[in-house]
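Yeah, one chain of the complex is gone here, protein chain that is, but the others are all in their spots.
Labels run A, B and C following the written order; every chain starts at residue 1.
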Amino acid sequence: MAARLILLGRLADLAGTPELAVPLGDAAQIDWPGLLALLPAALAEAATGPKIRLALNGAVLADKTTLIARSGDELALLPPVSGG
Amino acid sequence: MAARLILLGRLADLAGTPELAVPLGDAAQIDWPGLLALLPAALAEAATGPKIRLALNGAVLADKTTLIARSGDELALLPPVSGG
Amino acid sequence: MVIVRLSSQSFDPAAELTALEGTMPQAGGIASFVGRVRPTDGTQALELSHYEPLTLPGMEGLAEQTLARFDLEGLLIIHRVGVMQPGDPIVLVAAGARHRRDAIEAVDFAMDHLKSDAWFWKRELRADGWHWIEPRSADHADLARWK
Partner (left out) sequence: MVIVRLSSQSFDPAAELTALEGTMPQAGGIASFVGRVRPTDGTQALELSHYEPLTLPGMEGLAEQTLARFDLEGLLIIHRVGVMQPGDPIVLVAAGARHRRDAIEAVDFAMDHLKSDAWFWKRELRADGWHWIEPRSADHADLARWK
């Protein structure tokens, strides 16, 4: 019972990995505070910043604090973008 | 003793030729009313239009009615442009 | 024709542009923009990363928006991902239209959105290591013009 958390851009550097497993525990789901509690401190602190967005299964959440993730879900933490 | 008058765009069609000789007569020079008097009527009428400009030796005159042309000068009547 | 592509390998902007032009005989004007890795500031390499579930769908959405906003005969958006060297093309946007300002503005619009409203992350390798690049404030101002 786990979800995956993909880390993009400088957040992958901060975590030292592009992907983390998110164990869900007995509740079989996890919310935003629960996710933050599982992250390394520096990453958790960055993740709360207003410019960092969260996607759940390929859809960006309007408000990341409303997250409810279940087993098999793919989460992604998205720092500010920079293309072209 | 003559100047040359180059006709561009639809003015060449109107005159039936891209170039006219402008005889200067005894005064050895010609002004704007003098030039108009030498042109075929339809061309003279078109030439007076506000959108038609006049160049003297490769420089566009700010006010075509100030023209004084002398022997060997090249005049050009320039209708509205359209490039690109 | 509408072409939207993420490319993990180098591409030839001139060849892509020529191919697009052939698909839109009614386009009296074709505007294009090519962004390349600049060899300035001691940049040795540039890497663009993306997130599969968002990046290409986002580019396709941008193409739809661009087509809805301007009267176009064709549109091409190609964006590199991966590691690039100075001089390599990063992005190509091209638009064909009956009238030139539709073509030019469509390219301007799509580039502003790719620059600071598409799912890419850019970092540069300099002598002292990799540096993540965030959009300049000018990029955000450019984007705001279209709101």
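As a convention for this text, contacts are C-beta pairs under 8 Å (C-beta built on N, C-alpha and C of every residue); 3 or more make two chains touch, one makes a residue touch a chain.
Quick caveat: nothing in here was measured; it's all calculated off a predicted structure.
Participant: Touched by the hidden chain, which of the shown chains?
Facilitator: Every shown chain touched by the left-out chain: B, C.
Participant: Touch as defined at the start, partner being the missing chain; which of C:R5, C:R98 or C:H140 qualifies?
Facilitator: The single option touching the absent chain is C:R98.
Participant: For the chain that got dropped from the picture, name the residues of chain B it touches.
Facilitator: Against the missing chain, chain B presents residues 6, 8-10, 13, 55, 57-58, 60, 74, 76, 78-84.
Participant: State which residues belonging to chain C touch the missing partner chain.
Facilitator: Listed in rising order, the touching residues are 14-15, 17-18, 21, 25-40, 86-87, 98-101, 103-104, 107-108, 111, 115, 138, 142.
To be clear about the criterion, only the chains that are shown with their structure count from here on.
Participant: Which whole number of Å gives the spacing of the CA centres of chain A and chain B?
Facilitator: 76
Participant: Hey, what residues on chain B touch two or more of the other chains?
Facilitator: Chain B, residues with two or more chain partners: not present.
Participant: At which residue positions does chain C touch at least two other chains?
Facilitator: In chain C, no residue touches at least two other chains, as defined above.
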